[in-house]
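Here the complex is missing a single protein chain, while all its other protein chains stay put.
Take a look at chain A:
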Amino acid sequence: MAKITLSQLRHSYMPAPKGPEDYALKQIDLDWQDGGAYALLGPSGCGKSTLLNIISGLLVPSEGRILFDGRDVTDLPPDQRNIAQVFQFPVIYDTMTVRENLAFPLKNRGVAPAHIEARVAEIAEMLEVTEMLDQRAAGLSPDNKQKISMGRGLVRDDVNVVMFDEPLTVIDPHLKWKLRSKLKELHQRVNATMIYVTHDQTEALTFADQVVVMQLGEVVQIGTPVELFERPAHTFVGHFIGSPGMNVLPCEVRDGGAFFMGRNVPLEGSITQSGTRNEIGIRPEFVTLSESGIPGAVRKVADLGHNAVVEAVAADGTRISAVLHGGDLPAQGETVHMQFAPEQTRFYADGWLASEARGAA
């Protein structure tokens, strides 16, 4: 168990990177607290797997350092870092039984046979694979194979961090949910730091206490699932998290207020700075239809049963979605008026959050 510190980490796959665009990781400064459940969330190609491989030691970063409890491990190979990694495709040793698979990392480290047996039994019980222990691992289903590869990481009791690189990709949808809750449960039982890489927001938000959102090789926001949802630090986070994503409306700043199509939109607090690109951000969940407000023509209505998503287009072409609970749904083509809950209306300058939280001022 250890606290992991990433200090001024940069990585490029090119031998001589020139500009920032040559870097897969631009600059990462992060602390992973001991025993935390983290998710690394971002679209494909944002650098999250690179970051993971750097932590595990499969990649040596171009610049910067990695510290485990203050000890510099930047140049240590993976087997000396006491980390475990679960890959996208289950990695199992085909010719071994499940028992031998689970014992393999311990055997390689010269652990006493009695201890190996006890640990394997304990982990097998935790993963509910006890009855498969003497089966050949090659014949297992993908979800059980993935469990075994997780088990190989968890079996070592000195493990600093367990990393999951999109581990549910090949798992059947109905088993995904089961395995995800199993992971959560495992985290509570073994208390190891866990980092879960995914591009799926549901996976990230259900697993993690803290979610690290990445985009184009940079960390955009770190926060609890609620923080990410309620106050996205960047419009990208607003788009990426939530379904549908946050409404982002281009606006003008006049007299300290934000104006959309000439209409003043009340914000949660005062604007701290404005940029060349100013936007208003509002979650569809906090948009309501009323008699007055911003007019828009209804383009699409999707009734999802427990709620409905209405997408309207304002006169300037901006699309605004609203999530409605009950009530009469407007018809397609109808003109509606939308109201934003002021305490949930944020202001973004050049993509970054630039309105004061309510009560802060």
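Simple rule for what comes next: a contact is a pair of C-beta atoms (placed from the backbone, for glycine too) under 8 Å apart; a residue touches a chain by one contact, two chains touch by 3 or more; residues count from 1.
In this text, contacts and distances are computed from a predicted model.
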item	value
Undepicted complex member, UniProt protein name, chosen from "Putative exported protein", "Cytochrome c oxidase subunit 3 family protein", "Trehalose transport system permease protein SugA" or "Ion-translocating oxidoreductase complex subunit C"	"Trehalose transport system permease protein SugA"
From A:S44, A:N108 or A:T276, residue that would touch the chain that is not displayed	A:N108
Residue in contact with the excluded chain [from A:G35, A:P78 or A:G269]	A:P78
Contact partner of the left-out chain, one of A:R136, A:K184 or A:R319	A:R136
Interface with the unshown chain - residue positions in chain A	53, 56, 58, 77-79, 83-85, 87-89, 91, 93-96, 104-105, 108-109, 136, 149, 152-153
